[in-house]
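Omission of a single protein chain aside, the complex is shown with its protein chains in their original locations.
A and B are the chain letters, set down in written order, and residue numbers restart from 1 in every chain.
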Amino acid sequence: ALEWNVSVWGKRRAFTEHIEKLAELVAQKTNGDFTMNVSYGGLSKNTDNLDGISIGAFEMAQFCAGYHPDKNRLITVLELPFLGVEDLKQEVAVSDAVYAHPAVADEMAQWNARLLMTSPMPQYNLVGTGEPRDTLDKMSGMRVRATGGLGEAFEKVGAVPTSVTSSEAYQAMESGVVDTVAFAQHAHLSFGTINEADWWTANLNPGTVNCPVVVNIDAYDALTDAQREALDSSVPEAIAFYLENYGKLLQKWDAVLAEKNVQKVEISEDELAKFRELAAAPISREWIDSMNAQGLPGQELYDLVETTLADAKAKGM
Amino acid sequence: MAGASAVLEDSSLLSRLDRALLPLERLMALISGLFVFSLMFLAAWSVGGRKFFGAPLMGYVDLIEMAMPFIAILGVSYVQREGGHIRMDILVGNLHGRLLWLFETISILLILLLMLALTWGAWDHFDRSFDCARPLCSRDSTIDISLPLWPAKLVVPVAFSVLCLRLLLQLVGYGRALVLGLDRPAAVPLNLSVEEQARAEAIHLEGHD
Partner (left out) sequence: MDPITIGLWVTGAMFVMVVIGMRVAFAAAMAGFVGLVWLRWNGFGYNPEQFWKALTISVKIAGQVPHSKVSSQSLSLIPTFILIGYLAYYANLTKALFEAAKRWFAWVPGGLAVSTVFATAGFAAVSGASVATAAVFARIAIPEMQAVGYNKKFAAGVVAAGGTLASLIPPSAILVIYAIIVEQDVGKLLLAGFIPGAFSAVIYASLIIGIAVIWKNVGPPVTGFTWRQRFAALPPALPIVAVVVIIIFFVYNPFGEAWGTPTEGGAVGAFIVFLMALYRGMRWAELKDALIETAKLTVMIFTIIWGVLIYVRFLGFADLPGAFADWITSLHMSPMLILVCILLAYAVLGMFMDAIGMLLLTLPVVYPAVMALNGGEGVSAAESTFGMSGTMCAIWFGILVVKMAEFCLITPPIGLNCFVVAGVRPDLSVQDVFKGVAPFFLADAVTIALLVAFPAIVLYLPSLA
């Protein structure tokens, strides 16, 4: 019998349910011959998960691209602002396309890592206190907790990205260190920022983070055919389970807003267009130039995201 | 508690090497202290900027995380030289002569083996984040303002290498005392009783008032 150690962090939540499901399915399909021990923070610090895979400390891990852009330059394309992703299915589609690109696989292989699946996250909308920040003018000078490409986007419209860790986000908001916090819904719930909020932007959809699940290449290659088949065939099922589970959470979301008396703010199409113009194009341009300058296929990947997304939308996903 | 230094000096080569390494260790400890000092200004800047100028310090968390290894690890060898790392001395405090040097030699040998392994591991951790084919040699960066992490990671194997040198000197010092049956060997921290240690600490505070 084979046991894999899997390194994730935090507590068990919607964001880790596909991994739990994968472990369950694999054990089932192999009759307990191949099991996974999912550890929440016991094996590594979250920002070191890719290092752990690289040295063979554990066989599977989850991490987010934005934690350490220099470790995983190419997949940060999925964290560029205003890509236009509307839902989790589209997020899965673009992630899968990017993960399948040879240059991306090659960059991950430098960490001895093989991309297995994504952990699709909804768009990082803002919660805030006081008067809703529903125009670009009102966002000027706003202290916002947003990292990576999102932070840059808010900076372009005059907001001030302020770094606090996700676990300190609630306190930062309560203490006025930040005015607003950008998170996915599950994080607004689990980090408590929704409890402090007066409003939530329903349609700002500025972008999200990308958090792949990877496996150690040597460990993957050492699997028997039956084990590998069990693992590979379980990925789509695990993702389907994740989407269904997250869907339930999103359904609950409106009820949570009503219960906490949080206003749902719709930003006008004009303002959104202005925001995209100021932030999306220049930041994408910078990203593409910087990748091309390092000899990486930046333009190609960016185009891949756009065409995949258009396809997905055309198919009514 | 740290602070009670009782390292004897004589004209032997070992003692001269001990004294040659000391200024480097002391400098590293001072740099660690200066980094603590800078934390204070960093916070004052961050809070002041936010409260009074509407301009918070970008990447405050990143800067602190970069500074911490300098603060926490750079002085590790200096503290070992002074015998300042905490230990339980209920047993060794009551030993004398060769038996004491035997225990000390075993301890230092184990620590040296451990630190050689950790220096290697810490170097590897640094090496994974360092690639000069890339901008700023960076293969790992901080979350908010994308600072290259390798300088903070490099501090660890550097400080650990100095500690390995120190441990080597102490191994020779204790080993020599064991073989020659010395009473008060040079270049190793001598075991102060808890009372002596407390008195030394009190005298240290006495100096300033």
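Here, contacts are C-beta pairs under 8 Å (C-beta built on N, C-alpha and C of every residue); 3 or more make two chains touch, one makes a residue touch a chain.
Keep in mind it's a predicted model, so treat the numbers as computed, not measured.
Chemist: Using the touch definition from the top, which of A:175, A:224, A:294 or A:307 touches the missing chain?
Modeler: Per the contact definition at the top, the residue touching the missing chain is A:175.
Chemist: Out of B:8, B:24 or B:118, point to the residue that touches the absent chain in the complete complex.
Modeler: Checking each option in B:8, B:24 or B:118, the one touching the absent chain turns out to be B:118.
Chemist: Of B:85, B:134 or B:184, which one is in contact with the hidden chain?
Modeler: B:85
Chemist: For the chain that got dropped from the picture, name the residues of chain B it touches.
Modeler: 1-3, 26, 29-30, 32-34, 36-37, 39-44, 46-47, 50-51, 61, 64-69, 71-76, 78-80, 82, 84-92, 103-104, 106-107, 110-111, 114-115, 117-126, 152-153, 155-156, 160, 194-195, 197-202, 205-206, 208-209
Chemist: Footprint of the hidden chain on chain A, which residues?
Modeler: Residues 5, 11, 39, 41-45, 47-48, 51-52, 55-57, 164-165, 167-168, 171-172, 174-177 of chain A touch the chain that is not shown.
Everything below uses one rule, namely that only the chains that are shown with their structure count from here on.
Chemist: Would you mind pulling out the distance in Å between where the CA atoms of chain A average out and where those of chain B do?
Modeler: The separation of the two C-alpha centroids amounts to 39 Å.
Chemist: Which stretch or stretches of chain B touch chain A in the complex?
Modeler: Residues 50, 54-56, 58-62, 124-125, 128, 134-135, 138-146, 148-149.
Chemist: Tell me, which parts of chain A touch chain B in their complex?
Modeler: By the definition above, chain A touches chain B via 47, 51, 54-55, 66-71, 141, 143, 147-148, 151, 160-165, 177, 294.
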